[in-house]
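The complex appears here minus one protein chain, its other protein chains still in place.
When the chains are written out, they are named A and B in that same order, and each has its own residue count from 1.
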Amino acid sequence: MADPRFFNRQGPFTLGEIAARVGASLSNPLDSDRRMLDVSPLDTAGGDHLSFLDNPRYLPTFEQSKAGACIVAAKHARRAPTGMALVISDRPYRAYALAAQLYYPVEPLVPAVHAGARVDPTARLGAGIVIGPGAVIEAGATIGRGTSIGANTIVGRNVVIGEECRIGPLVVLSHCEIGDQVTLHPGVKIGQDGFGFAPDPAGHVKVPQLGRVIIGSRCEIGANSTVDRGAGPDTVIGEGCWIDNLVQIGHNVTVGRGCIIVAQSGIAGSTRVGDFVALGAQGGLAGHLTVGSGAQIAAQSGVMHDIPAGETVCGSPAVPIKQYFRQTAILQRLGQKKGTQE
Amino acid sequence: MADPRFFNRQGPFTLGEIAARVGASLSNPLDSDRRMLDVSPLDTAGGDHLSFLDNPRYLPTFEQSKAGACIVAAKHARRAPTGMALVISDRPYRAYALAAQLYYPVEPLVPAVHAGARVDPTARLGAGIVIGPGAVIEAGATIGRGTSIGANTIVGRNVVIGEECRIGPLVVLSHCEIGDQVTLHPGVKIGQDGFGFAPDPAGHVKVPQLGRVIIGSRCEIGANSTVDRGAGPDTVIGEGCWIDNLVQIGHNVTVGRGCIIVAQSGIAGSTRVGDFVALGAQGGLAGHLTVGSGAQIAAQSGVMHDIPAGETVCGSPAVPIKQYFRQTAILQRLGQKKGTQE
Partner (left out) sequence: MADPRFFNRQGPFTLGEIAARVGASLSNPLDSDRRMLDVSPLDTAGGDHLSFLDNPRYLPTFEQSKAGACIVAAKHARRAPTGMALVISDRPYRAYALAAQLYYPVEPLVPAVHAGARVDPTARLGAGIVIGPGAVIEAGATIGRGTSIGANTIVGRNVVIGEECRIGPLVVLSHCEIGDQVTLHPGVKIGQDGFGFAPDPAGHVKVPQLGRVIIGSRCEIGANSTVDRGAGPDTVIGEGCWIDNLVQIGHNVTVGRGCIIVAQSGIAGSTRVGDFVALGAQGGLAGHLTVGSGAQIAAQSGVMHDIPAGETVCGSPAVPIKQYFRQTAILQRLGQKKGTQE
């Protein structure tokens, strides 16, 4: 189904191979040799396609689906249409992700330093890397084994990039260390000066930004997002964080492991974020705050105070979610009762 | 008036030529041979300048203007100062736009593949195109007749770009098809992975993003905006949409024809937007919603629910505009009545 101009499909694979790869089991072991040609959503899948059911609101689609096989939780198995092979998983979306990776793996690199790339002779280049056309690798930079650098990207002086990273085109990196298996999408800017100055009517005075940016392994950062370097301490993004497009991370911010930071949100200077925090789209954290691990911040929220671990907040200014729903309900009621309080 | 270092003015043109071009009529046919040298705003126009009145709040300026000629609705004609030639139109701003295009047409291309551009030999290049210096055109890409590709822009493998497009510098295109007469401003990023993964404390698992981006003809997309490719279905922008700077369009989003999407707004994954919808600056649409044709979403709104066709909503969370005004009025009254409810 994926456009073959853009995607190279592997396979087919048997359901036995798939179940083994994704850590699932077959509802009927006799299905083990059935071959699936591709992955596909429930509504477009055919008899040689593997699909998945995760969100229960798609149960009616599941019941009507013509998919040859489907990854599904055990509790929904009985609602499958006749003849559908079932791959049972307690995390069907995760299992689907792994299966789709089987059919559409990351394309292997063809190691090359392209014509027009400008690599300083003091740069250290690992084995099997790609340097795209027009890319600039400055003095002393280190690029780990199996990493690719996109076209026209700039890797600044003494920057360190780990192994098996995918650095997109038109990225700028300076004053930073990047871990292994990091993906930076096109247009990401990392390591520029933070927004630091002493305000002065006679001319604001720049405070030299003397820290770095440290990006942990297995992070992914979306297109045109920006991460400023620290003012003295570093700006730190922990391992396995997923950051969406057009996100701003200010100087001295520290983000823990596995955080999810959605598009167009921002974190102001010196705020400390724990592990597995989720920050919704267009949300903002003010500076110098502490956000506990597992906290969830709804889209468009504006956080002005510390958030305890595990709390969910909404609104601008952000409040705990129960309070937010009461506020919103009251406001909507007031807005509807024309004339009563007016 | 426009700085001649940056703009090449054509003309002069007679009012007869102008009226014919913009679909208007002259209040006094004897003005048909009067020549106008340039276009200019009401307050700075002189006797050989063509101006326009659209917003009635500029009527006092109109009454004082020294413009030689003015495009104006019939109902305001009587308030014109003596001696001003009147070009009567029921859509004065549109007529002005066409007249200004007459004086300042899009500059014709000087076809060339510039030194330093890297064009794969398998790319298909139409007649009369420009490939800017440092641009990279990857294998199998198609660039239609009369299209220009800006300096240091990357056109990825098998990407298709239509005819007479203006693709700015430092753009990245991958996994996409672009229609005809599309304008992409500097820094636009189209076709990168959507924000798709199965959350997992042991490491979020990437869901391969197997769709494309389809951009309709006559779209315009602003500087540094981002459009992610679909996860399986495509991300689709309909014909004639105008998208401003720093906008985020998530994976699987479909936008109809003629929509207006203002700066720094965002549309989350899988949301379906009808035709001629307007989304205000810094507004956000949550994922998996349906927004009917003609809906209007005010700036900074946060839309959490489907919106019927033609409805106007405001606020975060967004509510219908009448309800929003009542909410706001009540809140402001409560805020002023210090002590009464406190």
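Rule of thumb we're sticking to: a contact is a pair of C-beta atoms (placed from the backbone, for glycine too) under 8 Å apart; a residue touches a chain by one contact, two chains touch by 3 or more.
What you are looking at is a predicted structure, and each value in this text was computed from that prediction instead of being measured.
Across B:168, B:191 or B:232, the single residue that touches the chain missing here is B:168. Note on the undisplayed chain: of the listed residues A:89, A:147 or A:226, the one touching it is A:226.
The missing chain, though absent from the display, is touched by one residue of A:37, A:73, A:109 or A:136; that residue is A:136.
Within the complete assembly, A:116 is the residue of A:12, A:116 or A:292 that touches the hidden chain. The missing chain lies against subunit A, touching residues 116, 118, 134, 136, 140, 152, 154, 157-158, 170, 172, 174-175, 187, 189, 192-193, 195, 197-201, 203-208, 210-212, 224, 226, 228, 232-233, 246, 248, 250, 264, 266, 268, 282, 284, 286, 302, 316-317, 319, 323-324, 326-327, 329-331, 333. Counting over the whole complex, subunit B has residues 1-3, 5-7, 39-41, 91, 93-94, 96-98, 100-101, 103-104, 114-116, 132-134, 150-152, 168-170, 183, 185-187, 218, 220, 222-224, 240, 242, 244-246, 258, 260, 262-264, 276, 281-282, 299-300, 316, 328, 331-332, 334-336, 338, 341-342 touching the chain that is not drawn.
The rule we apply is simple: only the chains that are shown with their structure count from here on.
Centre-to-centre spacing of subunit A and subunit B amounts to 29 Å, using the average Cα coordinate of each chain.
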